[in-house]
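Single-structure report; data block below.
Excluded from the complex is one protein chain; the other protein chains are retained at their positions.
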Amino acid sequence: MTTATAFNLGLAVLVMVLACWTVLARGAFAATVGFVAYGLLLAFIWIRLGAVDVALTEAAIGGGLSGVLMLGAAARLRASEALIAAETIAAGRRLWAAALSAVTALALVTSVLLLPDPAPTLAPAAAENAAATTLGNPVTNVLMAFRALDTMLEKVVLLLALVGVWSLGPDRFWGGRLGPRHRVDPEGMLVFLAQLLPPAGVVVGIYVFWVGANAPGGAFQGGTILAAMWLLAMMAGLTDTPPSGSRRARLVLVAGPSAFLIVGLGGLWLGEAFLAYPLAYAKALILGIEFAMVPTIAVTLGLLLAGPPDRSAQS
Amino acid sequence: MIEFLVAAAGFILAMVALGLARVLRGPAEVDRMMAAQLIGTGGIAVLLLLAAARGVPAAVDVGLTLSLLAAFASVAFVKGASPSELDEAGGR
Amino acid sequence: MSAMIIFAICAAAAVGLGLFGVITNPHPLRKILSFNILGSGVFLIFGIVARRGAAAGFGGDPVPQALVITGIVVAISATALAVALLLRLFEATGSVTLRADASADTSEDRAAP
Partner (left out) sequence: MNMAIVSDIFTIAAVSAGAFFFLAGTVGLLRFPDVLTRLHALTKADNLGLGLVVLGLLPRTDGLLSALKLISIWLLVLLGGGIITQLIATSARRGGPPE
């Protein structure tokens, strides 16, 4: 066994143990901590698979943001755990579930191992057409040019999810500020961290967006880092969420998808197709869309985590 | 040299795994709060060693992201474990 | 044993574990967590497919990688919505149970104080 194989094996075992912990741990908080560790370490597997773009996304989203989302929910649902503990599932049914899961996993393993060799791939096609956009990062090429419709609709999904979350706020709080207010930490340690870390984080976020054209990175990864820094400042009580009625916030929320849509319609108007970029301006247009997208992504993700309107419009 | 770097990464990963096992077991929730911290140091060391071994400089950017996000998650751990830290919604 | 086989087993195990958790955990928050693990397993399978398709000087087929990034974004959107629904359910009924027959007694609990 080579060193690399031993490393891969150790990494896989560790990630699987964490997945088991997340599924089987007794308390919701303990399970969520396991999930955060799982998400952060999953990024390592993505590195081993040579997908650094995905590793960046997974580290930022899987470990960071969704973990924090779950932690906040676990803290607010603490009282519900004792209520639901009585609802156990009969041993027989657990056995059936285990068998079903095992069969599913086995079927997946065999189908992955039986994939045709040489594997079908679109890499040559992506390489052939890379010159059209002159971007050096093939994943950005796919996201922003070859499958731009997917990416545009993905941003719409983010926005729709936010609309869904906002619509869950009680009527009396409509137009009010989003989510609970965080108290300023009396010892000031958290405030100190929230003053020191975000400036560095903003630089990193913009850097990750900027290198995305030619190296792993991009608008989404950069925007996620910015969202995390904003949320950190919120958790320290340094800033508050905007009210859900805020015009400025709503403008930022729709700016990114609108830019995408306008460019897409422009392609249609120029007679080619929806989202067809004129070759001479392809790179500039893609970077322009990404640039418009970064603040939208940061604000949408930040507000998704903040939750529905939770305070009356006056406060 | 590459063998050495991967071996060092494996060794530190084993240390992180042992630490995680200890930290997740608890019993106090304070112990569990250290999990992200543990990955934020040991995990990043593993990542940097891997980046050097495999010659993927971009993996260093993942380390940069991880260092920020691990700190962010740790703050959420501390706030999540002590619900009194979270103020009640102002409207109630 | 090649890296692909190890990670393929890992991905399938994540799917299996997630499925088991979704079925057996009574708490909806734990179901959401399990569902995320299931999803990450599916993403890993995409990653393996991408890695096997390495060609034309790329370390992996960029198309499945881009699909996974889109998938991660959609997953967190859905997760955030699910968590918000769950929190609202708890706020409205004081319970998070998903049992169909439980709605009657929880509303009585709420009426008592």
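We call the chains A, B and C, going by the order they appear; numbering starts again at 1 in every chain.
The criterion applied here is as follows: a residue touches a chain if its C-beta (ideal position, glycine included) is under 8 Å from a C-beta of that chain, and two chains touch if they have at least 3 such contacts.
Owing to the predicted nature of the structure, the values given are computational and were not obtained by experimental measurement.
Shown chains touched by the missing chain in the whole complex: A, B. For subunit B, the residues in touch with the chain missing from this view are 1, 4-5, 8, 11-12, 15-16, 18-19, 22-23, 27-31, 33-34, 37-38, 40-42, 44-45, 48-49, 52, 57, 60-61, 63-64, 67-68, 70-71, 74-75, 77-78, 81-82. For subunit A, the residues touching the chain absent from view are 187, 189-190, 192-193, 196-197, 200.
Throughout what follows, only the chains that are shown with their structure count from here on.
Taking A-B and A-C together, the chain pair joined by more C-beta contacts is A-C. Centre to centre, using the average C-alpha position, subunit B and subunit C are separated by 21 Å.
Rounded to whole angstrom, the centroid-to-centroid distance between subunit A and subunit B, based on C-alpha atoms, equals 18 Å. Per-chain CA centroids place subunit A at a distance of 13 Å from subunit C. In subunit B, no residue reaches two or more other chains under the touch definition.
Chain contact summary for the complex, subunit A toward subunit C: residues 1, 4-5, 8-9, 12, 15-16, 19-20, 22-24, 28, 31-32, 35, 38-39, 42, 45-46, 48-51, 53-54, 57-58, 61-62, 65-66, 69-70, 73-74, 76-77, 80-81, 83-84, 87-89, 93-94, 97-98, 100-102, 104-106, 108-109, 112-113, 115, 119-124, 126-128, 138-139, 141-143, 146-147, 150-151, 154, 157-158, 160-161, 164-165, 168, 220, 301, 304-305, 307-308. Those residues of subunit C that touch subunit A in the shared complex are 1-3, 5-21, 23-27, 29-30, 32-34, 36-37, 40-41, 43-45, 47-63, 65-70, 72-81, 83-88, 90, 95-97, 99. Looking at the complex, you find that subunit B touches subunit A at residues 3, 6-7, 9-10, 13-14, 16-17, 20-21, 24, 26, 29, 32-33, 35-36, 39, 43, 46-47, 50-51, 54, 56, 58-59, 61-62, 64-66, 68-73, 75-81, 83, 85-91.
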